[in-house]
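Pasting in a structure now, in structure tokens, and then I'll have a few things to ask.
What you see is the complex with one protein chain gone and the rest in place.
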Amino acid sequence: MAFARFFASRLLQAVPVLLGVTLVVFVLIHLVPGDPAQTALGARATPDAVDALHSQWGLDQPLHEQYLLFMERLLGGDLGTSLRFGQSAGDLIAARLPVTLWLIAYAAVLACLFAVPLALWAASRPAALRDRVVRVISVVGLGVPGFWLGLVLIEVVSVNWLLLPAAGVEPGLLGHLESLFLPSLTIAAGMTPLIVRSLRTEVLRVTESDFVTTARAKGLTPHQIRMRHLLRNALAPSVTVLTVNVSFLIGGTLVIERVFGLGGLGDLMLTGIDARDFPLVQAVTLVLAVLVVIVNILGDLAQALIDPRVEVQ
Amino acid sequence: MSISSSLSRTGVAAWYERRSRRRRSSRGADASLAIGVAIIGIMMLAALLAGVLSPADPIRQDIPNALAPPGTDGHPLGTDALGRDVLTRMLYAARTDLFVAVGAVLLPLAIGVAVGTIAGYRGGIVDRVVTGVVNVVFAFPVMVLLIALVFILGPGIPTIIVAVTLVSWVSYARLARDLVRRERSMDYVLAAKVSGLPTRRILGRHILRNIIAQPVTFAMSDAVAIILFITALGFLGLGVPPPAPDWGTMIADAQPYFTTHWWLAVFPGLAICAAGLGLSLIADGLSQKWNAQ
Partner (left out) sequence: MTGPAEHLLSVRGLRLRVGDETHDVVRGASLHAARGEVVGIAGESGSGKSLTLRAIAGLLPTGVAVAGGDIEVDRVDVVRAGPQVLRRLRGHTVGMVFQEPMTALNPTMRIGRQIAEAAMARGDLSRSQARTRAVELLERVGFPEPARRYRQFPHQLSGGMRQRVVIAIALAGNPSLLLCDEPTTALDATVTLKILDLLADLVRDLGIGIVFVTHDLGVAARICDRIAVMYAGQVVEEGPTEQLLRRPRHPYTLALLRAVPTRDRDIDGLRAIPGNPPQRGEELPGCAFAPRCEYAEPECRSEVEFVPIGAGRSTACRRHPLLAAMAGGTS
């Protein structure tokens, strides 16, 4: 089937990118000025301890040997060992991943809930008052720093209004929905302007296309035209917009987790940074990059499902 | 060119729609640009004149007068937990943040456009290598790679600029490459080649001049993101090392006092918002002007 073939080819395309990602993550540690083992252990570390770390990280071997070793471990599912926790980085990440995934998905859903109606509303009367209002909102929203907005929201909603928890994650589905609402809202606020802009342009492009005139000539109602003809055609490019912004979204969660005291991957990475825990930072960076690659593949697949022309290229 | 010849095939209706949209948007574009330039201009000026404008020393501590509210004598926006004047620190922070932002926008713009132009024009193996590298960097979430790089390279202004450059040159490279590839096959490039112009001249004189508007427009919208990245780094403690002021660090320092001394976090936050707004207005105006052409 054509779709399966498309899926396979898309997976194949991801292989060199993933290889490149591992290479970048591998190189990171060699960018450390001076001796990474010494830096990691601090100035007072004994030469023996530094030597031990050297051989553990394989720094005493030639560079290509090191990369092969790194890849061998990776393919065996070993993401390295955290210095700070003395634990497998993979296990640490697995424990923290759910919160981050929750945050990403929740924020994406919220962003769509805001952005789609706003974009449709703005595009329904281009250059009219509503269009300008939406444009001003998105221009203003673009420049608001998420970490600051998060602090303001905590102050207003949690501290003053006593409405939602200010930090931490509550157990259960409802607990998650409630306690992750503010952080997700904060991330969504940063994404919404980006989505509104591109979606508005797309909807306008589709609205002006000839097949909408055809649909009007058929005698369809405005509602039928919107549901059957506009939406699906504007959806495919919107999926692209969303996947392109996933990189932004993940970056956003990193900072927002810190603001709201959520123990996700971002928090883990920053903890690793505070502890000069190179293997942990490398592992988290790698996992987050792989996440972006996966989301991009999913986005392409979604697009192929929406638009029959994609498979053919 | 007569109006009727520009109408060929598309007809009156399409012509009218294009024209009226162009009129409306060019009016909006001018307003956006003017306001944006004014905001950024004033902020830049204030940053440059920080030494003259500010009432106090940005790093001098004055513990007895700590946490004074806005409107206190000599401290229009109050003082922080160490008794330092908030307004003064904000003005000096504007200096740091805007300066870093300028560097972190111009450097990737120059490098990205250069690499992308060469890749797009040469094609072949050069193009494939550049495209491969670009795709790999795009796989990393910007903020994640940025944090990792700043951590690895150590703190400091040069580090931040280098890290941002390493991460964001790829956007420009991809954009320039695609534009140049399209331009390369155009008749005027062929004509220049036939007339024996050296490649450097063709690229510089002809191609670059025709494609540069888009990367520059993109740079302005990228600048909005860069300001947010820089201040977020500061907030996470990975920014400009203390005691040099930076809006993000100021907000991080103010976090414990938010409930009792809101102004400490609110004013620097508003400063970031203003810078972001100014830059995104400029970007908005430029991109509308560009679309109208």
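Going by the order they are written in, the chains are A and B; count residues from 1 in each one.
Everything below uses one rule, namely that a contact is a pair of C-beta atoms (placed from the backbone, for glycine too) under 8 Å apart; a residue touches a chain by one contact, two chains touch by 3 or more.
All of these numbers come straight from a predicted model, not from anything done at the bench.
Of the candidate positions A:R135, A:H176 or A:H229, contact with the unshown chain belongs to A:H229. Of A:D78, A:E155, A:E178 or A:D307, it is A:D307 that touches the chain left out of the display. One chain of the complex is left out; on chain A, the residues touching it are 209-211, 213-221, 224, 228-229, 232-233, 236, 306-309, 312.
Just so we're on the same page, only the chains that are shown with their structure count from here on.
Spacing of chain A relative to chain B, judged by their CA centroids, is 21 angstrom. Those residues of chain B whose C-beta lies close enough to touch chain A in the complex are 17, 21, 24-25, 28, 32, 132-133, 135-149, 151-154, 221, 224, 227-228, 231-232, 235-236, 238, 248, 251, 255, 258-259, 262, 265-266, 268-269, 272-281, 284. Chain A meets chain B in the complex at residues 16-18, 20-21, 23-24, 28-29, 31-33, 126-127, 132, 135, 139-140, 142-148, 151-152, 154-155, 159, 208, 246-252, 254-255, 258, 269-270, 273, 281-282, 284-285, 288-289, 292-293, 296.
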